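The complex appears here without one of its protein chains, the remainder shown in place.
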Amino acid sequence: MTELDSKSVIAWLRLLGEVYGQKKDYLTDLDAAIGDADHGANMARGFAAVATKLDALEGKDIGTIFKTAAMTLLSTVGGASGPLYGSFFLQAATVANGKNALTAADVGAALDAGIKAVVSRGKAQVGDKTMLDALLPALAAYQEAVVNGLVPALQKAVEAAKAGSASTQPLIAKKGRASYLGERSAGHLDPGAESSAFLLDALLTTASK
Amino acid sequence: MTELDSKSVIAWLRLLGEVYGQKKDYLTDLDAAIGDADHGANMARGFAAVATKLDALEGKDIGTIFKTAAMTLLSTVGGASGPLYGSFFLQAATVANGKNALTAADVGAALDAGIKAVVSRGKAQVGDKTMLDALLPALAAYQEAVVNGLVPALQKAVEAAKAGSASTQPLIAKKGRASYLGERSAGHLDPGAESSAFLLDALLTTASK
Amino acid sequence: MKKLINSPENLVVEALHGMEAAHGDLVKAHFEPNYLVRADGPVKNKVALLSGGGSGHEPMHGGFVGKGMLDAACPGAVFTSPTPDQMYEAGKAANGGKGVLLIVKNYTGDVMNFELASDLLKADGIDVESVIIDDDVAVKDSTWTAGRRGVGTTVIAEKICGGAAEDGLSLKDVANLCRKVNAQGRSMGLALTSCTVPHVGKPTFELPEGEIEMGVGIHGEPGRTRMKLKSADELTAMLMEPIISDIPYKSGDEVLLFVNGLGGTPLLELYVIYRKAAEIAQAHGLKVVRNLVGSYITSLEMAGTSITMLKLDHDMKKYWDAPVKTPALRWGL
Partner (left out) sequence: MKKLINSPENLVVEALHGMEAAHGDLVKAHFEPNYLVRADGPVKNKVALLSGGGSGHEPMHGGFVGKGMLDAACPGAVFTSPTPDQMYEAGKAANGGKGVLLIVKNYTGDVMNFELASDLLKADGIDVESVIIDDDVAVKDSTWTAGRRGVGTTVIAEKICGGAAEDGLSLKDVANLCRKVNAQGRSMGLALTSCTVPHVGKPTFELPEGEIEMGVGIHGEPGRTRMKLKSADELTAMLMEPIISDIPYKSGDEVLLFVNGLGGTPLLELYVIYRKAAEIAQAHGLKVVRNLVGSYITSLEMAGTSITMLKLDHDMKKYWDAPVKTPALRWGL
C-alpha cells in the first residue's frame, strides 16, 4: 500500500479497538506500578467507543473520520490520555480534511500535526517519561524515511517508537501522574509510551496489508 | 486446708488474675467462634483490676473481699460476663460477711448464693450453653461431697465443672450472644463455661496448698 | 493487624479525647468512668436520653450526642458492653429533672449492665425507663433465646426520640415512642470481610475470596449463612426480603429507608444498594419518604452493609425532621 485510503483508516481504528482490548491488562499493570492503574481501561474504553462509530463513517473523508475519533476519545477516555490522544486525532484531522486518501507525505503531515498537539497540550518533551518518548522519535524517523514510501517510513517509525518506549524504563518521570513518584518512577516502562507504540504498530500492520 | 481463710481467698483471686492472663487468647478464640472475641480480654481485664485491689484487702473479712471483687468486676468487665461474675461475688459476699474463714459448708453456701445470682440475672438453665452448664453441676457435686471436707468437695466440683463445660460443645446456645447462631453454635465449647471451670479449678489449687 | 492506634488499651480513651477536642462545642468527655455528655447539658426539664454499647460502632453512640438526639453515651471497650458505673454516672450527669430514658441494644451483656444501672439510678430517686431495641431479622425471634439483636433501628430511634424529648414529651411518652419505633423497624446486614478487634489482633472470622456472611452481627457474630458473593442487586434483594416479610405494613405506607455501611464499604457502593432497595420497597407499595445513607453503625473496618426500614407515622416523621446538632448527624442547626 502506497497510500492510506479512508477504508484503511477505518481498518486501522478498528484494529486499535482490538489491540487495546487485548493490551488492557498489560497497560493497566504498567500504570499500576507508576500511576493509577487505569491506562489500559481508558484506552480500551475509548477505542471500543470509536469502533462503534466506524460503520457510520464508511465513505466519509479521512478528516471526518479522525475528527469523529477525536471527539469520541475526548468524551469517553478521560484522564490524561483522553485529551492527549483526542488532540492528536483532532489536529491530524485538520491535515486530512476533505481527503479520501493520504500519501506518505500526508501521513507525515498528519503525524506531525497530531504529535505537536500532544506536545502543546501536555507541555512535555523527550525524556519526561511520557508518550512523547515514543511519538517524537517516531515522527523524526518517519520524516527521515518518508522518501522511501509509506510502509518503509512506518517501519522506521514503529522501530523508533518501540525503542523510544523502551527508553522510558530508566527515566524519572517529569510529567503526568508518574512524576509524583520522583525517583521511584525509574525502573518502569511508561504506559502511554507503550500505548503510543501500539498505535503506530497497528497503523503499520494496516498499511502493510 | 480444711477452711478457706481470708489470706487464701486473696491468694485465690490473685491466682485468677494469673490464670485469666494466661488463658486470655484461649477464651477469646472460643468466643470468636460463637461470640464476639472478647471473653478472654474481658476476664483478663477484670481480674487484673481485682488483683490491684488485693494488697489493700489484706486483713479484711471475706465478705469485704468478695464485695470489692464484685464491684471491680462490675465496673471493669462489661459484656455479659461482667454482671454475671459480678453478681456471683456480690451474693457470695452476703454469705461471707464478717467472716475471716469459710468452712466447707460456708464455701458451699457462698457458691450456692453466687451461682443462684447468676441464674437470676441471666435467666439461663442447664443446657442453654452458658457458664451455668459448668457452675450448676459443680454446685450439686460440691454439696454432695461437702461431708468429706473442703478439698475433696472442691475436687468433685471441679470435675463436674470440667465435665459440664465439655458438655457444652454439642449444644445449641439458647442464651447470650451465641444464641444468635442457632444451630451453628453447636460444635464449639462455651467460653463462659470454660472460664467458670477455671475459676473453680483455681479455688481448688488454692485450697489444696 | 494494621491499625492507626497507639495501643488497644488506650484506644477508647484517646478517641474520647479526640472527640472532645474536635467537638468541644457539642460534647464533653468524662473519664473513669468513661462517658460523653452534651456540652450544654444537663438540659433542665427535658427527658434525658442515654445510650451506650461497645466501642467500634462509631459514630454510634458518641457521635449522636447533642441537641435533638442523645444527652449522654457510654462507650465500652471495643465490642464489649459498658459497665453499670459508667451508665449510672452518665445518667446522673445528663438528668435534667425529667427522668432518663435508657436505649439499650438487645445483647445479653448490654441488657444486664443497663439493668444494674437502672437500679442504681432509681435508687437515687431518678425516673428511669428502658427500651430494648431488637430489630435484626437475621436472628430468629423466640422467648426461649436471647431474641433478636439491636442494630440499625437504634440510630433512627435515638434521632426520633431525641426530637420528641426536645419537644417536651414526658419520659413515659418518649419511652413509648421508642418502643413503637422498635416495633416498626427491621434490619439485616451482610459482611464481605471480617473486622479485627484491636486487642485480639487477628480477624474475628475468615471469609474467603468470593464468600460473604449473610445476616452478620455488628460484632462480627456469624449470621444466617455463609454464601457465595452475588451481585449488589441480588444481595440487596436478599436483605430486603426478610425485612419486608417481617415488618408490619400495608401498601401505601410511608417508610424510612436506611442503607448503612459497616465501615469498610465505600459510599459509592452504598448508593448502588440504596437504588435497588428503594426500588424493591416501591415494588411492594411502600413510599420511601425519608432516608439515610452512610456508615452510622459500623463494625470497625468490616466491609459490608446493613439495611434498616422503619414504617413511619406522623410523629416519627416530625421528630425525624426536627433539628439535630451532633458530631455525626446534623441538620436545621
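In order of appearance the chains are A, B and C, and numbering begins at 1 in each one.
Here, a contact is a pair of C-beta atoms (placed from the backbone, for glycine too) under 8 Å apart; a residue touches a chain by one contact, two chains touch by 3 or more.
These numbers come from a predicted model, not from an experiment.
The chain that is not displayed touches the following shown chains in the complete assembly: A, C. The residue from C:Leu121, C:Ile243 or C:Ala278 that touches the chain not shown here is C:Ala278.
Checked against the full complex, the one of C:Leu11, C:Ile133, C:Ala146 or C:Ala322 touching the unshown chain is C:Leu11. The missing chain, though absent from the display, is touched by one residue of A:Lys67, A:Lys99 or A:Lys175; that residue is A:Lys175. For subunit A, the residues in touch with the chain missing from this view are 28, 32, 34-38, 41-42, 45, 74-84, 86, 121-122, 173-177, 179-182, 184. Taking the whole complex into account, subunit C touches the unshown chain at residues 1-7, 11-12, 14-19, 21-22, 55-56, 58-59, 63, 192-193, 209-210, 212, 229, 231-233, 235, 259, 263-275, 278, 288, 291, 293, 295, 298, 300-301, 303-305, 325, 327, 330-333.
Quick note on the criterion: only the chains that are shown with their structure count from here on.
Mean C-alpha positions place subunit B and subunit C at a centre distance of 32 Å. Separation between the centroids of subunit A and subunit B, computed from CA atoms only, is 75 Å. One finds 54 Å separating the Cα centroids of subunit A and subunit C.
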